[in-house]
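What you see is part of a larger complex, with each chain still in position.
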Amino acid sequence: MSEMAPMPGMTHSMPMRVYYEDTDAAGIVYYANYLKFAERGRTEMMRSLGFAHSRIAEETGIVFTVRRCSADYRAAARLDDALTVETRIAEIGAATLSLDQQIRRNGETIVALDVLVACVGRDSRPRRVPRSLRAALMQPAPIKPPIVQKTP
Amino acid sequence: MSEMAPMPGMTHSMPMRVYYEDTDAAGIVYYANYLKFAERGRTEMMRSLGFAHSRIAEETGIVFTVRRCSADYRAAARLDDALTVETRIAEIGAATLSLDQQIRRNGETIVALDVLVACVGRDSRPRRVPRSLRAALMQPAPIKPPIVQKTP
């Protein structure tokens, strides 16, 4: 189906650091907080394409809301760890984006996530993925420089 | 000054539990999270008087926003601790409430907070404390049963 165009494989990469706020009394990052990291990665991928959340909401009334999320926890991050959040669009639907995200430490995946995000309007009803966003997401991956977030 | 009427000393008490999400890698409750506990206590005090935040916002457009907060950390709470958040109105201003809050474990104060909350409208401008809320806050403290939150 034409709405489900496979992506050319662009991967956005965002560096980040683990702070005390992210950890818990077991000495590791609290399991829900990896979802925060993943959301930062998705946000920065969108911003790198010119689609900051606040701008989209203002201009189109559309917000992105998570419909499904599954996380596979393979190892534990700890205080002061330097992590990388890698975000790849897996599929673009009519009103949804499917994302494959990897949270890595020194190249090793410590948490892998599959996230289904839906576009909704201010009335919480489904809205189509904006045409300009779809075009930006489907452009061929740049060779260099890579799309990498420079500052937090 | 008539706007700064001293309060008759009602203290609202809310029981709560410390979960993993509240702790950090030092094995204790993360310092910012006591401010969450304090806000839950203020919210439940207001709810017990019939002024749930969402109802006030809907009916009057007023939200409460913290202008100043100081916290004195005397001891550390840990995982599974049963705490009590005690909230007392210290002063009612024209557009502000001053609150004295104690977070206790077995009667001992572990964190003491002074919080200045302001009423603002949807335009973020100061608004007077609603007359009905002022009246409710100034009513003589009930003798029994105490105003205590029953469920979380």
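The letters A and B name the chains in turn, as written, and every chain counts its residues from 1.
By our rule, a contact is a pair of C-beta atoms (placed from the backbone, for glycine too) under 8 Å apart; a residue touches a chain by one contact, two chains touch by 3 or more.
Small disclaimer: the values here were computed from a predicted structure and weren't measured.
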| item | value |
| --- | --- |
| Oligomeric state of the whole complex, in copies, if 2 are shown | 4 |
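In this text, only the chains that are shown with their structure count from here on.
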| item | value |
| --- | --- |
| Contact set on chain B toward chain A in their complex | 20-21, 23-28, 30, 32, 78-79 |
